[in-house]
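The structure under discussion appears below in the form of structure tokens.
What you see is the complex with one protein chain gone and the rest in place.
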Amino acid sequence: MSISDWFKAREARRYTAVNGERVAGDVPDGVWNKCSSCKRIVYEGQLVANLRVCPYCGNHFDLTAFERIDLLADPGSFAEFDAGVGSTDPLGFVAAKPYTVSLESARERSGLTEGVVVGRATIGDHPVVLGAMDFRFIGASMGSAVGEKIARSFEVATSERRAVVLCTASGGARMQEGMLSLMQMAKTSAAARRLAEARLPYISVLTNPTMGGVTASFAVLADVVLAEPGALIGFAGPRVIEQTIKQHLPKGFQSSEYLLEHGMVDEVVVRGQLTARVTTLLGYLAGGGEQA
Amino acid sequence: MSISDWFKAREARRYTAVNGERVAGDVPDGVWNKCSSCKRIVYEGQLVANLRVCPYCGNHFDLTAFERIDLLADPGSFAEFDAGVGSTDPLGFVAAKPYTVSLESARERSGLTEGVVVGRATIGDHPVVLGAMDFRFIGASMGSAVGEKIARSFEVATSERRAVVLCTASGGARMQEGMLSLMQMAKTSAAARRLAEARLPYISVLTNPTMGGVTASFAVLADVVLAEPGALIGFAGPRVIEQTIKQHLPKGFQSSEYLLEHGMVDEVVVRGQLTARVTTLLGYLAGGGEQA
Amino acid sequence: MTRRHVMEFERPLVELEAKLGELRQLDLTANPELAAEVAALAVEIEALRESTYADLSAWDRVQISRHPDRPKAQDYLAAIFTDVVELHGDRCYGDDEAIVAALATIDGRRVAVLGHRKGKNTRENIARNFGMAHPEGFRKAMRIMRLAEKFGLPLVTLIDTPGAFPGIEAEERGQAWAIAESLALLSGLRVPVVAVGIGEGGSGGALAIGFGDRLIMLENSYYSVISPEACASILHKDAGKAAEVATCLAMTATDLVGLGIVDEIIPEPVGGAHRDPGEVFGAVRGRVSEALKALSGRDPDELVSMRYAKLRAVGVIEEVQG
Partner (left out) sequence: MTRRHVMEFERPLVELEAKLGELRQLDLTANPELAAEVAALAVEIEALRESTYADLSAWDRVQISRHPDRPKAQDYLAAIFTDVVELHGDRCYGDDEAIVAALATIDGRRVAVLGHRKGKNTRENIARNFGMAHPEGFRKAMRIMRLAEKFGLPLVTLIDTPGAFPGIEAEERGQAWAIAESLALLSGLRVPVVAVGIGEGGSGGALAIGFGDRLIMLENSYYSVISPEACASILHKDAGKAAEVATCLAMTATDLVGLGIVDEIIPEPVGGAHRDPGEVFGAVRGRVSEALKALSGRDPDELVSMRYAKLRAVGVIEEVQG
């Protein structure tokens, strides 16, 4: 899928974001959005101009995978690979609805084959493998295909001596694939380790939400871990924790800022500065320092 | 660190051990001791038979360096090296009394040249470099000579492919040698690292007290860190901490057991089992496992 | 050993067994009719026992895997290893009792052992958080992995946890980070790694120490991406559908051999490992020793490459479009 295709795909849908409700209106832009945080109305044109950050409260609306890639990759540099790799239904999983139905409707709705888009690109002229997860696709949960594409990303980067930049967003492991899904945690972590052993840089950008098996594997194994403001990031979901410990969670728990305070991320970066930041970091880590 | 406090208090009392008061008496053994913990009288013969552990309360009395070596080394196996290496007074340090006087009286009283005794030995037939610190010698504080002997221990072990077993007891850095003393922390840590890079085992036994610059350098860089029961182990002295935070310290703070609970030591081992434990560990670590 | 804990699926059997027990207290010599009835009941019980345990569902096995009398990691350490030295602490924050770490010897071979550790009573279970580790538990495990690697000791891991603990402090101290780092470390460890599922294999907390060059599972252990209860309450909004979901999740040893994730299954005594721990210990000792022997002497590079290839092969995908 080309970058202009995703624009089209996006127009076909009424909602692009989980945390920003898009509503059809008769304003010139055709659509306006209601910010899930400050509840104000934001026109689509405003939002696009502001990288889908609420101009009133700074709330970072979710991005699709291709919006994210568009944000980070040097213009025209992104070349997707493994676009057709998708999960099947190896377990014949049926609960409430069949997994095959979930897959099919996710594909239709998103225009994607799976929950992550990966490819070669340059960022500030640094050759990278760039990946972005798309929460619209069954919560960008990690099944066999997402795991495979992530693992291949690390492998391509290792063999071509590229850096890896991954933007994560995921509900966690894709339970409809059972243990095949859990094992992707080990698989992607192993691939990330091989990149690290080759002394190639890996920068991850944790976006809202990054949870469960994705956080607890490749997402946090980066040399530098960045996070977008206000993202929910953690291992266990807030509801599971509340049910377990039978108490309410503190305000801001599992937010990017909370994790920064607890030493888990390197920096919380607003979207408008993300590309510059990643470029600067690549300059340090992919710049070829002293021989060690 | 209140090294000289410990030292002076002890001198004034004619103790052999900080935690066991030895008193001349007319009993057959000639001497008896008062346990600093349970306050009971313990005859010297009893104490020797019980490895200087109070038979009533289990309080581990301090050991001298050679008592410690006797406990651990296979009989007759210990061959001291660098016995004559001692600190001088490079700074011409005088405060309350000249450092040279402290050194001289420590040598006279202990019969040692410095605060640590090191040598080649076998423990359960495993070739080791074995060292033991002697708190009677200016609180076994680490000056140039202690640092030098520790560094040489790691170097000898590295070149002869021996394991290292060190029993620590120290008030910390020897302030009378100023920065020469502080730098021994880096020097001994660097030597310990080289042993580790050679994949040779290092077992440390933290005994009462192990504080300051000794704890914060080679003492805790071991593959397995053991501690004797009830030993005071830490970085800052309890009094310094109380003065800084202006509150009383919790009971058992900085004890071996407390540190075990906080994940800092591998095991608290009673003296009677120490040699067996070290031998077993050497079997695992010096036994030549799979090639890695 | 008297069974104190009765699992759902064996309740009819246990009730009949209890009835038979009572009948046998009577003096049957005076009452031959009753004696015949008792004999018939005994036969009936045997048949029921056979059918009860003949074809256990995934959910039944989950019950067995959680049985309070089921042998725990510490039981295996005591029974099949010698010269055990437990090591403590992560050197950073604490010593998590939900993870046991030790140097130990099995059939004359020196190894490092890691396991999830449940308690055997309430006091122990509180101390060990029901086998649910905090980040410091995984960090302790990593410390011992590095020690094993440094000294060339093969690693044996014993998997038995409902999962990593979901709590405020666990999140604060980086539960996800600790698990991820453990996965990466274990994947590249330059010594043989044999993992054994002995009970519950709950999600990321199990996986953190739960894979290797060989993955062996006891017949009634499970290994799953999510607990069937949690899965049911998410997908069906009804935790009561756990039994149904358990089958869907393909979490039994047999399922996982089929998926190419598990290498071998160790059969258990009828009714579960707790019915005859001695037999199970013997079998585990034998299989682990064999696995270690088979992996022994391998070049570390080869070992790590093989382990990577094994992980890399897990998953079922298709190329949906060009």
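Side notes on the structure shown:
Think of it as A, B and C in the order they're written, each chain with its own count starting at 1.
Going forward, contacts are C-beta pairs under 8 Å (C-beta built on N, C-alpha and C of every residue); 3 or more make two chains touch, one makes a residue touch a chain.
Please read all numbers here as calculations on a predicted model, not as lab measurements.
For the chain missing from the display, the contacting residue among B:Ser110, B:Gln184 or B:Ser256 is B:Gln184, taking the whole complex into account. Checked against the hidden chain, the listed residues B:Gly45, B:Pro90, B:Pro127 or B:Pro229 yield one contact partner: B:Pro90.
Residue in contact with the omitted chain (choice from B:Leu47, B:Ile69, B:Ala157 or B:Ala173): B:Ala173. Of the residues in subunit C, those that touch the hidden partner chain are 91-93, 135, 139, 173-174, 177, 181. If you put the missing chain back, the residues of subunit B touching it would be 1-5, 83-88, 90-91, 93-96, 107, 113, 143-145, 147-148, 151, 173, 175, 177-187, 189-194, 196-197, 212-213, 215-221, 234-237, 240-241, 244-245, 249-250, 253-254, 262-264.
Take subunit A: the residues that touch the chain left off the picture are 196, 199, 201, 220, 223-224, 260-267, 277, 280-281, 283-285, 287-292.
The rule is short, and it goes like this: only the chains that are shown with their structure count from here on.
Taken chain by chain, the contacts run in an open path, each chain touching the next and the two ends left apart. Farthest chain from subunit C (centres taken as the mean of C-alpha atoms): B. Look at where the CA atoms of subunit A average out and do the same for subunit C: the two points lie 33 Å apart.
Computed from the mean C-alpha positions, the centre of subunit A lies at a distance of 53 Å from the centre of subunit B. Listed for subunit A are no residues, as none touches two or more other chains. Counting partners per residue, subunit C has no residue that reaches two or more other chains.
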